[in-house]
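Below: the structure, in structure tokens.
The other protein chains are all here in position, but one chain of the complex has been omitted.
Labels A, B and C are assigned to the chains in the order they are written; within every chain, residues are numbered from 1.
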Amino acid sequence: MADFLSTYGSLIVSMILAAMLGLSLYLPLMSGQLSLAGAGFYALGGYIAAILSTKVFTTYSGDLYPVSYVLIEMIVAGIAAGALAVIVGILALRLRGVYLALATIAFVEILRVLSLNIDITGGAIGIFGVPQPFGTPIEYLWIALPMLLLSMLFVYRLERVRTGRALIAIREDELAAESIGINPTYHKVLAFMLSAILAGCVGALSAHVLNTWNARQGTFDAAIGHLAFVLVGGSRTFAGPVVGGLALTLLPEALRQLAGINGLPPWLAQFLREGRLILYGLLIVLGAINFPQGLITPAMFKHHRAAKDPTT
Amino acid sequence: MTDAPILSASPILSASSVTHAFGGLIAVDGVSISVQRGEIFGLIGPNGAGKTTLFNIMTGLIAPNRGKLFFEGRETTRLPPYRIAERGIGRTFQNIRLFGELSVLENVMTGRHTRTHSNVLSGVLGLPAARAEERATRQQAMQLIDRIGLTDRAHVRAGSLPYGDQRRLEIVRALALEPRLLLLDEPAAGMNTREKQALSDFIRQVRNQYHLTIVIIEHHMPLVMGLCDRIAVMNFGQLIAIGVPAAVQRNPAVIEAYLGSRKFVDR
Amino acid sequence: MSKQRSFVVNLMVAVSASALILAACSSATTPNAAVSPTTAPGADAKGDAIPIGIGVAQTSNVALFGQDQVAGAKIAEKWINDNGGINGTPIKLVLQDTAGDENGAINAFQSLINQSKVVAIVGPTLSQQAFAADPIADKAKVPVVAPSNTAKGIPQIGPYIQRVSAPVNAVAPNALKAALKANPDIKKVAVAYAQNDAFSKSETVVFQSVVTSELKLELVTVQTFQTTDTDFTTQATNLLNAKVDLVVISGLAADSGNLVKQLRDLGYKGLIVGGNGLNTPNLFTVCKAQCDGIFVAQAYSADTDNPVNKAFRDAYMADQKKTPSQFAGQTFTGVQVIAEALRAVDKKSKLSGMTLEQIRTELNSTLKSGMKFTTPLGVISFDNQGEILQTQFYVAQVKMDADGKAGKFVFLNN
Partner (left out) sequence: MDATLLLQQILNGLAIGSVFALFALGYTLVFSILRVINFSHAAVFTLGAYFTYALTGGAFGFNGLLANAQLPFGLPFPVALVLGNILAGLTAMGIERLAFKPLRARGADPLLALVSSLGVAVVIVNLIQYLVGAELYTFPAETYGALPPAVNFGTAEHPVQVRTTQLIMFVVSLVVLIALTLFINRTKIGTALRAVAEDETTARLLGIDTDKLILLTFFLSGFLGGIAGTLVGASVSISGPYFGIAFGLKGLAVIILGGLGSIPGAVVGGLAIGLAESFVPGQYVAYKEAVAFAFLFIALLIRPQGLLGRAVIRKV
């Protein structure tokens, strides 16, 4: 078991981070807004944590970086990302559908080029030597797991209260929502901001998990990856993005491990090693085609909900 | 057979010379209407006469090119739809617009958005005030659902309801925001005679119970004639007649409009 | 699709996913089932091969380098085993693809360290990846020899990190001096670099400071580009308009080659100095005849005169039909120094009697002991921080055949 955890500690943590990034993209999607800006806020959060931990919070006792500092960084990152999101959101959320998606991609690209050009972000090399609050990667679960559970609980609760219903109403029919008094801009910006806060916090933690941070973290590719988490996992319930994030992060690594199984014919082992991304792509295609609703659909929970609900 | 309308001196809704054009097509052309508090006001006319556009202008979905709108004496001309809803105008749509993935109950609870205030944090954290509000909202919504006999289907996806139930649900969702003015866009479309009668009774009931003013677009003449206190007739974007049902029915311009367009189908 | 079916299908996916995970776990234990974490791999009665990890980018957009690194490593494996292995015990490479990102590097390193139980790792390909993955190896006390991480700060990541890739400030200036020697009239200089590449960014800083501070030349313009760029007309036009006598390019082979090609197409006649990223025959396929005359500072020369390099070069030429690149040479060196340090450790006390931890620690301290290695890079050693102490650097000038089909680096005496 110890062996397992030391081998897969980083992977498990990155799976959980991915699940949260999926959730972050799911939040605006609750109100029907496909925003890919999350990758930009993720990058921003990472830079904030990397800069704070290497340049500001440099005095602490002991070998390990205090966990409390990490939490402070996450709060700062969340606030900064949330504030930026309000500005970007007010500008961009007038756009709909693909236009919004592309405008947010433009935002991500602009941030990336900016981070390559300004000094504080370290250009292409980025910021390295981000201090470690834990002795082994798996211990990041102390922060990541509660964070995932809390954000899941948050979204679960959100879907069942006034604000969440308003978001879903906007997704289902924006005009009808407006005509019963729901302010769509306010709610879209709110969801966008919540999404940015989560992405910013995840970025802050990721900078520690990765030991380093650079401009390659928040890119178009990353944004599309997050989208795949949601669409493969399912976009109609918060469990979808979580499962999608976990599964799609695990998949290439699981394929890597398959290559290591003893007794495989050499050509197959070689294919699994070097061509595993071919399989990965193929599985994404097949997943999309066979599960147009995503792996997890609300219908899967409805049985339980109907049976348990006393008001029925 | 109609209840006596509770008329007051000042109109609850008034439109003055409202005009709107889509591209070159003038959909609403200088329409001025006043709706009195408490009345059931019919809006009829051939397809494409501009009735729904007028509704959309009244509820802020479309901004008029010219003209002004007043609700309860305050101007609403350029307000966004949600502000107008907050002021107390509820509406339904010609082609039903429910939140299909939400349950019947959730649809009606969402209708109470402007009457509730808990914010995202108090809601998610389940603070006592938010919980109490949520409970009250649920109760009020269930009462409304009771009225249309959907109690046992409260947890069904709204999109999966039969057509007639969806129409009724949409009315109830609009009622949930406690409007003082309710705009119904062809609420009886697709219903059979018996259902239409029941709907007619239901509309009258809610008007009396909640002291509502109702404006209704409807093609089914017996329903309109029986239900409405006053009727306005539109054709090619213009108001061609207004008055009590009997007078409107005899108006030659109205007869001409319906015969001319050959769209006067008694559905 | 009925709800029931979708549920069944979902269930099937869940099951097969867990099967994958299980497979992953089982493979995690099977290969080394007999080896407990505290027993050395060489301790088995049958004298199992000693595993050395190669964690480089075999996929992704840096695979071009990774593939070359794998080629270099494989030649080293064969060469060492043909020469008696580690005093009789063969070595065995374990390859793990890091892909081009940080997470990939971390996962590959974890797998090599914990699962394959390698004694040391050669990798990763990019400096950015090194900043992510090296701390993990360092914490696990597994020696890393970086074959191509030239950014500032790599050996300082920790005591278990060393590199055979000389940092840029050691290599870069030589080429500028060679260019100045070729044309002493150079006054105006322009610099162009790949902005999104960590190495190029470090290198250009060195180039620029040498140009202005050391050589006292006028730096007229600094142009940037991306390694993914293909169209360089803007930069080329800007460079031409600056009317410079020398253009200094820091980038990777593809983009730099394209820049050179477009610059020459548009009529640039001055000299060109290329950074270390241009030090690969891959450059020739891009700018062909127009590569001719580029000065490139090199940490590796295929002409280095020692038997190790000769063996390496011959094997590489037989395999790939071209002269070896610096990437292959440095990766060969990485594997070679690990093997030779292991031999030294084994001579002091038998590897088979040591735990894996002891081997790793001993290996690391032997590497850092100042021990000298005769490698394709010349005679090298490491300082106590893990930085390479390389005695020979080279400046080569590209010499292309008239038809532009083949070319070579001609080494200049400096």
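Just so we're on the same page, contacts are C-beta pairs under 8 Å (C-beta built on N, C-alpha and C of every residue); 3 or more make two chains touch, one makes a residue touch a chain.
Computed from a prediction, not measured in an experiment: that's the story for all the values here.
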Where the complex has a chain not shown, which of A:12, A:49, A:74 or A:228 is the residue touching it? A:228
Which of C:149, C:202 or C:224 touches the missing chain? It is C:224
Would you mind spotting which of C:110, C:128, C:202 or C:235 touches the chain that isn't drawn? C:235
Spell out the interface residues on subunit A facing the chain that's missing from view. 34, 91-92, 94-96, 98-99, 102-103, 105-107, 109-110, 112-114, 116-117, 175, 220, 224, 227-228, 231-232, 235, 271, 274-275, 277-278, 280-289, 292-293
In the full complex, which bits of subunit C touch the chain not displayed? Write them out. 1, 59-61, 63-64, 66-67, 71, 195, 221, 223-226, 228-235, 237-238, 240-242, 253-255, 257-258, 261-262, 264-267, 282, 285-286, 288-289, 319-322, 403-404
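Everything that follows uses one rule, which is that only the chains that are shown with their structure count from here on.
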Just give me the whole-number Å value for how far the CA centre of subunit A lies from that of subunit B. 42
Approximately how many whole Å separate the CA-defined centres of subunit B and subunit C? 72
Residue ranges of subunit B touching at least 2 other chains are none
Touching two or more other chains - residues of subunit C: none
Where on subunit A does subunit B make contact in their complex? 154, 157-158, 161-166, 168-169, 171-173, 175-184, 190, 194, 236, 298, 305-306, 309, 311-312
Tell me, which parts of subunit C touch subunit A in their complex? 1, 3, 6-7, 9-10, 13, 17, 20-21, 23-31, 37, 58-59, 95-97, 99, 101-103, 106-107, 110-111, 113-116, 127-128, 131-136, 139-140, 151-153, 156-157, 194-198, 200-202
Considering only the defined contacts, which subunit A positions touch subunit C in the complex? 3-4, 6-11, 14, 116-117, 123-126, 128-129, 132, 135-137, 210-212, 214-217, 247, 250-251, 253-258, 260-262, 273-274, 276-277, 290-293, 295-297, 299-300
